[in-house]
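In this view, the complex is presented without one of its protein chains, the others remaining in place.
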Amino acid sequence: MRRGWLALGVVLLAAPLAFQDPFYERMIALVLLWAVLASAWNIVGGYAGQVAIGHAVFFGVGAYLPLLVYTHWQGVPLLGIPVGIAISVGIAVLIGVPTFRLHGHYLSMATIAVAELIRLLVTNWEFVGAARGLGGPASGRTIWDLSYRSSIPYYYIFLALFALVLGFTSWMEQSRMGYYLRAIKAGQRAARSLGVSAPRYKLYAMIASAAFTSLAGSLYAVMLGFVDPDSVFGIMVSVQMVIMAALGGAGTLIGPLVGAALLIPLQTFANSLFGGQGNGLTFILYGGIIILLSRFEPGGILEIWNHYLARKARKGRTE
Amino acid sequence: MIALQVVVGGLLLGAVYALFSSGLTLIWGMMNVVNFAHGDFVMLGMYIAYLAVVALHAGPLVFTLLAALTLSILGAVVYYLLIRQVMRGPMLAQILSTFGLALLIRYTVFWFFSATFVTLPGSALGGSIKLGGILIGIPQLVAGILAMGLTIGMHLLLTRTTLGSQILAVSEDRQAAMLMGIRPDRMQALAWGLASASAGVAGALIATFYYLTPTVGESLVLIAFVVVCFGGFGSVPGAMLAGLIIGLIQAASAYYIGPVYKDVVVFALFVAILWVRPQGLLGTV
Partner (left out) sequence: MNSTILLKAHKVSKAFQGFLAVAGADLEISPGEIVGIIGPNGAGKSTFFNCLSGELVPTRGSVIFQDMDVTRATPEEHARLGMGRTYQVPATFEDMTILDNVMVGAFLRHAHQANAREEAMRVLEFTGLVAQADHRAKSLGTPGRKRLEIARALATGPRLLLLDEALSGLTPLEIQQAIALVREIHRTGVTLVIVEHIMEVVLTLAQRVIVFNHGEIIATGRPEEIANDPKVIGAYLGTGRRSRRSAAMSSLDGHSA
């Protein structure tokens, strides 16, 4: 197990060296960004089993704040990060407090509704750029603007962020919170009879998930230097986070990375092949994948892998 | 006078909301499953109407029946192939299954029609009439009245007929219903067919006065959720009442604040309902 993590770490650290082409460098940076996002969703969706389908709202808030700081006050974009996290956590509480007392469907609906609500508001609010969006510094004024031409520094920034989310999730898994979330997912009624305050722990998971998503959104905006409502608040963002985590294996540590590593290259090539229509095609594909996953193997690829290993072990024993 | 016009317009639209929301609440109350693709079923009803007019020069009665029939079959098929199995599984699978279905349907239609809006060509239902000093579009009037009638009809079907009471029996107590010889599986499939048909009809009705776009399902399903929550989950009368109220609120928001805000107000209202009275007007949570 330890050796596996070490190997993964080496691969991730060395990956940029394998590519010389800016196209691929950009792609692997995005793989890591989405691995972070999917891992963030995984905290509330995979571990706690609460199906939130509107995380774009946290991503978008995180993305807008740094560029707002720059646009209106010429400030260092990074200063927007804590504000973005605070607002995202506030929204998480606004949604979570009423819905975690109720059946799971309410959360799913509320997250979609709030994400749409914010997207509509932002699209019509001049202060945040309305439909045109906001831009960032054209080139770095100081080192703190984190303005780089190449994707490679961003790759390492996202790698650090991924390590952070992974570290948090790993710690959580072994702590009381992790056990309680698993218990809630396995049987909320019995869990409550053991003293587990289900609404409270689900809310904790949601807050952690929102904070990490917001942070990733901020760094994404810094990398891109531009945000607009549809690209960061759109349903595509929410769906991608969910499908990457679910495809790889919701509730596992590296499931999200597996999902991101599969789907980002897929999506990138679909876009290059089909151009604008590629987006619609991607959605059709995602819809189909989600249906197949939920119908046949909700545990995702890692679960399929586990079944395969178990079958091999059984065959090995009978021979 | 303007205010009255807004009120009437809102109520008529609200009646259509009530029609497709009652299908959603029936399923939810019966099987604790929320169909995230419900709005896209409505959208399919709209496009079936469009295709029927364009390809078959069909009249309103024909394309409405066609929409109802097609969607009821689709609903039953979705139940047998997908819902029945995922119902037994984890919550993640249940919710994702219909959500994935929504994406699949929505973007397949998008693939064919792309983002350009279409409208139903040269309707027999064009024009407007003046009733009591206010101007009402004829398609809206017909749609609203028909929708109200059909929703009431659905309620009567459920409460006054044998078949309907069998469906409700499964909804209230599955074990007891089984003891009485009712087959829950078949009743659930029927309920899905009925709910999907109501979505299809609502779509066909909307198509007579609104423009068509493949992604409309996303906001329609949210409106349906708000109506169902507001009306009380599982309650068709609740959905009726709530639908009318939501339609009214939307029309008022569009007129007094701005057209963009008609959805914003409804979604914000949704969050408020969750905080204050999640069981809705007529429900028990």
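Here the chain labels run A and B in written order, and each chain numbers its own residues starting at 1.
By our rule, contacts are C-beta pairs under 8 Å (C-beta built on N, C-alpha and C of every residue); 3 or more make two chains touch, one makes a residue touch a chain.
Only a predicted model underlies this, so the values are computations on that prediction, with no experimental measurement involved.
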item: Residue touching the undisplayed chain, where the options are A:85, A:159 or A:191; value: A:191
item: Contact residue for the chain not shown (choose from A:86, A:164, A:183 or A:253); value: A:183
item: Absent-chain interface as seen on chain A, which is shown; value: 174-176, 179-180, 182-183, 186-187, 189-198
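One rule holds in what follows: only the chains that are shown with their structure count from here on.
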item: Interchain centroid distance [CA atoms averaged], chain A/chain B, Å; value: 32
item: List of chain B residues in touch with chain A within their complex; value: 28, 32, 34, 36, 82, 85-86, 89-97, 99-108, 110-111, 114, 218-219, 222, 225-226, 229, 260-261, 263-264, 267-268, 270-271, 274-275, 278, 285
item: Touching residues on chain A, where the partner in the complex is chain B; value: 45, 49, 51, 53, 94-95, 97-99, 101-106, 108-110, 112-114, 116-117, 120-121, 123-124, 185, 235, 239, 242, 246, 250, 277, 280-281, 283-284, 286-291, 293-295, 298
